[in-house]
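Right, one structure below, let's go through it.
Only a portion of the chains appears, each positioned as in the full assembly.
Labels run A and B following the written order; every chain starts at residue 1.
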Amino acid sequence: MTVQLDIGAINSMVVEQFPGTGNRCIEIGPDFAVAAYDVTPSDIRPGGFVSGPCQFALADCALWFLSFVGLGRIEPMALTSELSIRFLRPAVGDRILCRAELEAVSRRSVVGTAHVWVDGMPDKITAAAQGTYAVPLPR
Amino acid sequence: MTVQLDIGAINSMVVEQFPGTGNRCIEIGPDFAVAAYDVTPSDIRPGGFVSGPCQFALADCALWFLSFVGLGRIEPMALTSELSIRFLRPAVGDRILCRAELEAVSRRSVVGTAHVWVDGMPDKITAAAQGTYAVPLPR
């Protein structure tokens, strides 16, 4: 499936193929992608913080969008090979954002770095991640 | 908060303090913890696979339970410092399990290794993770 790479097309694919996620693409550029998520009460863990898995899910999604950028096409079957994440400070807020930046693209994988923050506080990174996305191999 | 370390007490804490998660503790031992999760339709991503974030959330929870084992007490404020996860094969099924094993406990952190699999297929690990949990410092 190759679809022109724009935000609307990415989000249409997400809504259609992965309806369970609330993560959305809000910006793409030549070497980055930004995703956003509106926090729900079920994402709050003890202490009132946005849960780690919720931030992980957003970072994973931003890096997935980034893999589309790296590949130049919407490729739903780009799969997370590995992702490491560090939680840097408590995340408290209604909306979180994540910017993923491209490190490298090869014929087998896309690698990027991601930063998560609470909307309005871009200088207070709440999580930093790096990950690798496997590109489907030709059969 | 110090509560006797048994599965019922752990799950009561989880239900009370983190009602949004469906992850539950199903077994603990001297150096391990096992968590389980019943997959919901919203956890399924393109291809019909249990999503990576869903598996991450279970691994994170199993390691959180493991930190209680390592500390000898239920410590809801043990927080994930960092977690790295590798996705090894597609996960297809209704229920996923994760066993976390203790690597080390110090006064500042607990480290463990975790394996995720689909119920009934313990030989087919779908994700492997390692992570560090920060122990609250005395004030």
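Everything below uses one rule, namely that a residue touches a chain if its C-beta (ideal position, glycine included) is under 8 Å from a C-beta of that chain, and two chains touch if they have at least 3 such contacts.
For clarity, every value in this text was computed on a predicted model and none was experimentally measured.
Engineer: Tell me how many copies the full complex contains, given that 2 of them appear here.
Structural biologist: 4
Definition applied: only the chains that are shown with their structure count from here on.
Engineer: Just the number, please: Cα centre separation of subunit A and subunit B in whole Å.
Structural biologist: Taking the average C-alpha coordinate of subunit A and of subunit B, the gap between them is 22 Å.
Engineer: Okay, in this complex, where on subunit A does subunit B touch?
Structural biologist: Per the touch definition, subunit A meets subunit B at residues 17-21, 40-47, 51-53, 56-57, 60, 76-77, 79-87.
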